[in-house]
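Shown here: the complex without one of its protein chains, the others still in place.
Chain naming follows the written order as A, B and C, and within any one chain the residues start at number 1.
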Amino acid sequence: MSSEHDASETQSVGEQAAEDEDVTYPRMRREQELVEEKLEDLGEGIGWNGKTLKTQMEGVEERTDSTDHYDGQEELELKSENPIEYEQMFSQLRGDLVTARETSKEVAATPIVEQEGELCYGLFTPEGDSIAVSTGIIVHIHTMSEAIKYMINHDFEESPGIEPGDVFVNNDTHVGNVHPCDIATLIPIFHEGELVAWAGGVTHVIDTGAIGPGSMNVSQASRFGDGAHYCRKIGEDFELYNSWEKDYVDKTRTPEFLKLDERTRMTGCLMIRDAVKELIDEYGVDEFKQLSRESVEDGRRGFRNRIKRTMLPGTYRGVSFVDALYEGQENLTREYANENHIMHAPSELHVREDGTFQVSFEGANKWGWHPYNCTPAAIQGGIWVMLTQTVIPNENVNDGAYYACDFHLPEGSWANTQNTETAHAYAWHYLVSAWAPLWQHLSRGYYARGFWEEINAGNANTSNWLQGGGIDQFDKLHAVNSFEAACEGVGARYVEDGEPHAAAIWNPEGDMGDAEVWERTEPLPFLGRAVKPNTGGPGRRAGGAGFESLRTVSDVTRWLLYEMGNGYMTSDSGLFGGYPAASGYILNAQNTDLKQRFENGEEYPQHDLDPESGAFEAQIDGDITRTPKGISTPKEFEDHDLYLNYLRGGSGLGDPLERDPEEVLSDIHDGYVLPRHAEDAYGVVVEQVSEDAKHNSAVDGEFEIDEAATRDRREEMMDERAEEAVPASEWYEEQRERIQAERDLIDDVKKTYVSSMRMSEQFTDFFRNFWDLSEDFEFNLSDEAEKSLEYRFGSGFKRKWDNYTRSHESWHGVGREDEPVVPYTWTDRSLKDLSGPSASFDERTRATDDD
Amino acid sequence: MSSEHDASETQSVGEQAAEDEDVTYPRMRREQELVEEKLEDLGEGIGWNGKTLKTQMEGVEERTDSTDHYDGQEELELKSENPIEYEQMFSQLRGDLVTARETSKEVAATPIVEQEGELCYGLFTPEGDSIAVSTGIIVHIHTMSEAIKYMINHDFEESPGIEPGDVFVNNDTHVGNVHPCDIATLIPIFHEGELVAWAGGVTHVIDTGAIGPGSMNVSQASRFGDGAHYCRKIGEDFELYNSWEKDYVDKTRTPEFLKLDERTRMTGCLMIRDAVKELIDEYGVDEFKQLSRESVEDGRRGFRNRIKRTMLPGTYRGVSFVDALYEGQENLTREYANENHIMHAPSELHVREDGTFQVSFEGANKWGWHPYNCTPAAIQGGIWVMLTQTVIPNENVNDGAYYACDFHLPEGSWANTQNTETAHAYAWHYLVSAWAPLWQHLSRGYYARGFWEEINAGNANTSNWLQGGGIDQFDKLHAVNSFEAACEGVGARYVEDGEPHAAAIWNPEGDMGDAEVWERTEPLPFLGRAVKPNTGGPGRRAGGAGFESLRTVSDVTRWLLYEMGNGYMTSDSGLFGGYPAASGYILNAQNTDLKQRFENGEEYPQHDLDPESGAFEAQIDGDITRTPKGISTPKEFEDHDLYLNYLRGGSGLGDPLERDPEEVLSDIHDGYVLPRHAEDAYGVVVEQVSEDAKHNSAVDGEFEIDEAATRDRREEMMDERAEEAVPASEWYEEQRERIQAERDLIDDVKKTYVSSMRMSEQFTDFFRNFWDLSEDFEFNLSDEAEKSLEYRFGSGFKRKWDNYTRSHESWHGVGREDEPVVPYTWTDRSLKDLSGPSASFDERTRATDDD
Amino acid sequence: MPDTYPREIIEDLVDDSLEWDQLHDMMSKFKDTDRFQQVREVLQERVDWEDPIIIPYAEHLYIVAKSADRWVIKCDCGHEFCEHDQNWKREALINVRDSTEAYREIYPEGMHPHPDYMELREFFCPGCKTLLEVENMMPGYPLVHTFEPDIETFYDEWIDEPIPTPESA
Partner (left out) sequence: MPDTYPREIIEDLVDDSLEWDQLHDMMSKFKDTDRFQQVREVLQERVDWEDPIIIPYAEHLYIVAKSADRWVIKCDCGHEFCEHDQNWKREALINVRDSTEAYREIYPEGMHPHPDYMELREFFCPGCKTLLEVENMMPGYPLVHTFEPDIETFYDEWIDEPIPTPESA
C-alpha cells in the first residue's frame, strides 16, 4: 500500500465525514447555540445542570472519596434494575469503538498504525474517566483520561473554551502521555448544551521532531530534544485550524504520514460521537449518563471481584533493572549526559483485603539525562493496560480498574520526575522493564490460588527498536521506526512454553509485519529474517524465542540508524527456577563489500543465528561493530551497510533440568536452541545425525537425543549443584564483607545504590539492615558519579500541573522522610509487625466491601 | 532590579490593562458583535468594504504592481492637500509607538530587554505593511510584516479567525523571523467591523528551548534542535488562553522571564491599539486609512529620494566570509554535522536609475548543518534595518523602504534555505557578516557623491556571545545570554575614528550593560572589564576598539557555557586601505586555583589584554583553553572556572601610514593599541618613559613618540611596499597556476567554492573566466567534503509557504541556470555591455520616476 | 451455570498435561470458585508428607501447618526451609553466575548480562537440589522476600474457611 494510494482513500473517508457534518449534522450548530446561550446568557458552565466542568469533576471526586464508590454510585441502579439494557448499551458502545478503530485504521498511512494497529479509542465521562475502550494500544486510554483531567484542571473551559465542534490535541507526557510520539485527538460530545462525554483516539506517529529521526530518539538528554509537545485546541466545528495544519507539519520529518494519522483519529472520534448520539436517541440522555457513571463503578467492582477470586491478599515484592549505557556515545546533546544509567525498580504490591491494589516503587532511583524517564500517567497507564491484558482480559475494561489501584511513585524518581525538563521519548524502556516484577506478583498470586493457567513468567524486553532517518529512496526527508519490535518472544507460561515471536505486551495485536510492507516505507531491504536461537530463557517451560531481521540500506543519503534495547542487563527474570531471557547486543557492518557480493553472486550474510560461529564475519568484509551493549545514538549508514534487528525472547519458568528432553530436541529443530546449549543449559545430550545436519534447519531428525548420556549428564548436574552451591548464610557473609569493602563493585552500580538511598530513607534502611551495615554506611563514588548525582538531585522540581485534584495527590505522597502513606515492608518488618493485616491498607480505601 | 520586584510591577501594569479593558473598553465587545454580524450574517470578510483580508492584500499588490506606487497611491492626496495634518498624525503615531516601548519596557524582566532595549513595536496596515515603528530592534518590523502576510496568505482569517480581541504569536523563522528567540505578539485592531491595522511587538527572550541553553544555541544541526516555534492564535478578548499559558512555559528554561516578556509585549500592543483608536476618534477612520496607505508610499519615495540625493547609480560589488568551525566539536546533534563551514556572501548592489535598490547574493553557497542559516525574511529584515540606520536615519521609517528594494537570494543557499529542516538560532552570524559589503557599497556611493560624513568602513562582527545555562545560584533551571555583545567597536568613519565599545548595528541603543545588572541574572561574576587593544582595524581612521570581560562562575551546578563568534576569518573588511578588525579567539580556564587565590589574597587574572604576554597564564593554574577558533558547543563549567568574553572591534579606514602619530600615541594611552603594534602597523616609533610605564594605563605620557625614528620608519615602510609588493598581473599568473594545481588550498576552502559553483552557473562562469580556467574546471574534494555537499544538495526543499504572493515570488526567482531575473555583472561583462544602463533594472520596476 | 471444573481437569492442570484447547477454554472462560480448594486437595494428594498445605507457595514449595500456630515453607521433597513469613532463600543453597564463562553455559556470546552489572543467583533446595528460583540482580543487592501472603485475611475473609491445621487435616 503506497502512501499515495492511501492519501486518496483517506480523502474519501475523511472528507466525507467533514462534508456530512455540514449537511446532515445540524446538531453541532444547534449544540453551539445552546452552549453559547448557557455560557453567555445564563452564565452557566457546560457541565450537567449548569455546573462548570471543574465543579462537576470536584463533585465526582468528592463523592468517590466519601463513599468509596465511583461518583457515589453505591447502588448500580441501571444495571440491577435493567441488566439487559445495561449490557446492550455497553456492548453497543464497545462495538462502536471497535468499529471506529477498524474503519479509521484504513485511513492510516504507516504500517505502524495500519499493520500493527498502533491506535486505540476511548469514550470518557465529562470528567475524563474512561467508560469503554476499543481494542489496540489501550495504554493510552488512561493517559487520555489524564489529559482530559488536565484540561479541566487548568481551566481550558474558561479559555480557549470547550465547545461543540472543538478538537483538542495532546501528546505532552507531563499532561498525560507515555512519550510524545503518541498523539491524542480529543473531542467533546454535547447533548442539549451539556457535555456528556469525550471521544479520544491515539496513534503512534512516525516522527515528532525529536533531535534525532524516528518516533523515539535516544540521543537527547532533556525535554528540549524530545520533540514537539502539544496540548491545546486545534480546531472548531470539527475543522482543523489552518494555523494548526501549517504548524505541526514542520515539527515532524514525516508530515504526510502525520496528516493521514490525524485524519484517522478525527474519523474515529467523529464515528464515536455519532455512536453516542445514536445511543442517546435510542435510550435517552439520562440513561446514557447513568450508564457512564455505573460502568466505571462496575469496572472498579469487577476488578476487585476478579482479584478476590483469583489472587491472594498479601504483599508481593520484586525488583528489576535495566541498563542505558551512554558512556562514550556520540552526539549526545549535553556534555554531562555522557554516563551510564541503571534503572532500579523495586516493586511492592499490596493486595488489600478489599481486593484493591497498592503499587509502590519506593526505592526507585533518580531520573536521568536520558529519554527513558516516566511520568505517573505513563506508569499508571502502562500498568493499567498490563492489568487489563491479564487480570481483566474482557470487554468490561475501563477506568474502574484504575480506581481500584493506588500508585505510589517516588517524586523525583525516574518513575515520577515531576520535572518537565526530563526526556521521555522512549519511556517504555524503563516502564516495561519496571513492570516485569508485577507479572510475577500476579503469577505468584495465581499460583497460590490454583489458577495456574494464568501464570506467566513475564514479558520480553521490548527491543531492539530499529529507528533512524535521512533522505530516503524518494529523495525526501524521512524517518523510520520499525515496529517489528511489536513482536517479541513471550514469557513461559506454567503450562506451556512462551510463544515465540508473538505480540509485545503493550500491543496484543502486534506482529512482526510483512517484510514487504516495511520495505515500502523503509529503505532497508531485508537480507534475512529468522527465529533467533537462545533468546528465550531456559526453563521447564522455555521462554518464547525472539527473532532477528538482517537489514541492509538502499538508495539513501545522510541516513542515520540507531539501536535501542537492553544490553548489559536483562530486565525480566525467570520464574520458579526458569532463567531470564537473553540480553541484547548490537551488530552492524559498514563500508561493506555487499554490493560486489551481489554483483558477483557471492555469499552474503542473512543472519547472525550463532554470534560465536563467525558465520557473519565470514560472509562480509567491512567495519563490523559487534558489542554487547544495547543502545547506540544515531550514526551514519550508507547503502549496503548492514544492521541486525534482534527482537528479544521471553523468560523461562521452572527448573530446566525438568524439561522433557524431547522438547529440547524440538527446540533445536525449531531453531530455538543451539545444540551446545541443549547440554549446558538443559543437560540434554544430542548428536548430529550427519555432518550436513544443521541446527535451525526446521527439519526434524537432524539431531538425536543420546538418552543415556542425557540421564548421566542430568545426574551429574544435580551433583554439581550440590557441590558448587553454598548455603545462603555463607554467601551472605561473603557478600556483606564485599559490600563493606566495596570490592568488585563498579561505579555505575554504586551510583545506582547511592541514588536510591538518597531518594529513600526506607530503601536506605532496608539496604543497611539487610547487610547489617553501620548506620552511616555509604558507598564511595568517583567524582564523576558524585557529580552526576549532585547535578540531578540539585535540579529540583519543575511541575507541569498547577493544581492537583485528589486523584493526583499521590503524585506527591511518596518519598518523604517520615513514614510515607504507603507502608514499606522490605525491611525486617513483616506484615505481622503492622498493627494488623488491614494496616497495610490506606485508611481511605479500607471500607469498601459492599460487593 | 530583581525579577521578583519586576513581577509585581508588571502585574500592576499588565493587569491594569486587562482590567481596564473590561470596564472602560466596551469597544472590543462592540467590535466583536460587528465582526460577527459581518462574517455570519452578511458573509463578508474583515477587510475594508466587506472584502476578505486575502482579497484586500491581493488588491494592494495588484495596484502596487500595475502603478509602481504602493497601493496605487500615485497622488499623496492627504499629504499634499493637508500636509500639517499628515505630519501631525504620523508624528503622533510614531510618538505613541515610542511611548509604548518605553512604558512596556519597565515590565520586562531580563536585562536583555530592560537594559539593552531588545524590543520594538510596529503599526501595520491590514495587509502587514509597516506604517510606523518605534525605536529599538526594528529589524523585527519587517519580519512581523512577513508574519502578518503569512497569516493572511494561509487563511488564518478563515480559521482560527482574526477577530477583535485576538492575540497572535509568531517566532517561526520561516514564517517571518530571524531566529526563534525573537518572539512577536500581534494583535489586530478593528474599527466598525473592519480590520484597520495590526499592532505588533517583539522581544528577544532568554531561552526558547533549543537543545542547549541560551537564546541562540550553537550545537544543533537542524530545526529540530532550534527551539520551540509558534505561529498561531494564543488569546481572545485580549486574554491569553489558559492552554497557551500552560504550554510555552515548558518550552523554555526561563519561564518566569518569558511570562514577563509576554506581558511587556501585550502591554505595548494594547497601548498602540489605544493610540490608533484615539487617532481615529480625532481624525476619522478614512483619514487614518489614507494615512496608512500614503505613509508607506511616502516612505518608498523618501527612500528613493534619499538615494538619488546621496548615492550614485551603478553597480557595487563586494564579498564577505565568515567561519563556523564544527570539526571536532562535541555534543553535536548529528554525526555528519561535524565539519567546518565557511559562509560565502557575494554582494551585488544595483542602484537603479529610479533610486531603487536591487540586492543580489547570487553565488552564495549552500546552507549547512549549523544554526546560522537565514530565511528571506531574516535577510530582508536585516538589510532593511541596516538601511534604516544609515540611509534613512529618521522617523519616516516604514515598509516603504522595503518596497524600494528588490532582494535576490538564491534559493537553497544559506541566505534562503527554503527548507524548514534548517537551523537558524543564530542566523545573525551569517546575516551580519554578509551585509558587511553593503556598508561599503553605501560608503562608496557617499564618497563619490561627496557625503563623506556618512562614510563608514563597516561594523564589527557581533560577537562573542556568552551563553549557557544550568542550575543557577537560586537552585533553579536557568539560561543566560549576555547581551554585552550589543556593544562592539564600530567601523571607522571617514572623518572620525570608529567609536570604541559602542552599539552593535542591530540595536542602536545597545551598550555593554552594567556589570552589576548582568550579575543579578547571571551567576558569572566579573573579574575585570576593559577596552581590548588591537581589536579595531588599523587605518588612517582606526576601527573602534572592542572590549573584554573576564567572568568567573559562581554557585552553579551542571552549568554549561559556550562561545559564538568568528575565529579563523574576519567578516568585515577595512575601507580605502584600512585593515579589517581583529578576529576572535577563545580563552577559558577550568579546574582552576582561583578559589585558593581568593582565599590567600593572591593575584588572579582580570584581563587578557595582550594574549602574547603570558600574563593570564601566569596568574592562574588550571586547564587553559586558548584557541583562535570562535565557536564552541556547550561545555561544562564549574565554580571558579574562567571565561573570557571578547567583544570585537570595528574595521579601519585609509592607509595607516597616514594616521597622525599623535593619534597613535593616544591609542596606546587609551588602551586601543599595544605599543609594539604602533610601529608594526602604523610606523610610529614610541618609547616607554620608564620601566614602570604600562600600556593601557589610561595615563597620558607613559609613552612618547620618537619623531625622527617615526619619520624614518614610515619612509622605510614605503620602500618596503615598493620592494615587496608585486604587480597584480604577476600575482595573477602565480595564483592562476596555484588554483589550477590546487596548491595550498585546504578542503574547507575548496568545498566552499564547489558549493557556490553548484549553486550558481553565474558564479561558476565568473570564477572560471577570472582565472581563465578550462570550461570544465572543478576542484577535487575529499570524500568527506563531497559527502557533505551531496547530503545538502540532495536534501531538496521543504518550503513553509504554500502560496507566495507577488512580493514573495522573488524567493524563488534566483539561481536558475538560464539568465536569472537579476543581471549578474561579475563576469567580464560590465554595465556597458548591457543594452543600456537601465537594462540592469528589472522591467517591472523601471517606470516609476514620478517624484 | 457451572462455576467449577471436573476434578480430572484440575489434576491435568496440576500435572501440566492439559491439551491446548482445554487450557485455552480455561483461560478465556469463567474462573471457577472452588479452584483453590480443588488444587490444594490434588497437591495434598501428590506430596509424600502429611502436613496440611495451607497454600501452594511456589512451584515445589508450600506453606504447611506444623501446628495450629506454626506454618512453615516446605519443599515437596520434604525439606523445610523456614517460618512462613521468612524468606526461604536465606535457607537455600545458592550459586551465583557472575562471570562470562558461567554465563556462556546458558547464553551465547554477547547475549548475556555483563557480570559487572548483573549476576544470576540460582537458589536450590538443600534437599532435592531442584532449582527453585533464579534472581537476576545488580551485584550487592539484598535477597528479595518475594511473597508474603496474608493467610488470615484470605481464609477468614475471602474464602470464609478455617485455616488448615494438623488436627483438621
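Convention: contacts are C-beta pairs under 8 Å (C-beta built on N, C-alpha and C of every residue); 3 or more make two chains touch, one makes a residue touch a chain.
This structure is a prediction, so every number in the text was calculated from the model and none was measured.
**Q** By the document's own contact criterion, which visible chains does the hidden chain reach in the full complex?
**A** Hidden chain, whole complex, touched shown chains: B.
**Q** In the complete assembly, which of B:237, B:748 or B:778 touches the absent chain?
**A** Going through B:237, B:748 or B:778 one by one, B:748 is the residue touching the chain not shown.
**Q** So which of B:249, B:319 or B:515 would be touching the chain we can't see?
**A** B:319
**Q** Given the contact definition stated above, which residue among B:48, B:771 or B:804 touches the chain not shown here?
**A** Missing-chain contact among the listed residues: B:771.
**Q** Among B:576, B:604 or B:703, exactly one should touch the missing chain; which is it?
**A** Of the listed residues, the one touching the omitted chain is B:576.
**Q** Based on the whole complex, identify which of B:79, B:263, B:293 or B:344 touches the chain you can't see.
**A** B:344
**Q** Take the complete complex as the reference. Which residues in chain B touch the chain that isn't displayed?
**A** Touch with the absent chain occurs at residues 306, 308-310, 312-319, 321, 323, 342, 344, 351, 353, 393, 440-441, 444, 447-454, 494-496, 533-535, 538, 567-570, 573-580, 582-585, 610-612, 626-628, 653-658, 674, 677, 680-681, 718, 721-722, 724-729, 731-732, 735, 738-739, 744-746, 748-749, 752-753, 766-767, 770-771, 825-826, 830-832, 837-838, 840.
The working rule: only the chains that are shown with their structure count from here on.
**Q** When the C-alpha atoms of chain A and chain C are each averaged to a single point, how far apart are the two points in Å?
**A** Chain A and chain C have C-alpha centres separated by 28 Å.
**Q** Can you compute the centre-to-centre distance for chain B and chain C, using the mean CA position of each chain? Integer Å is fine.
**A** Whole-Å distance between the two chain centres: 73.
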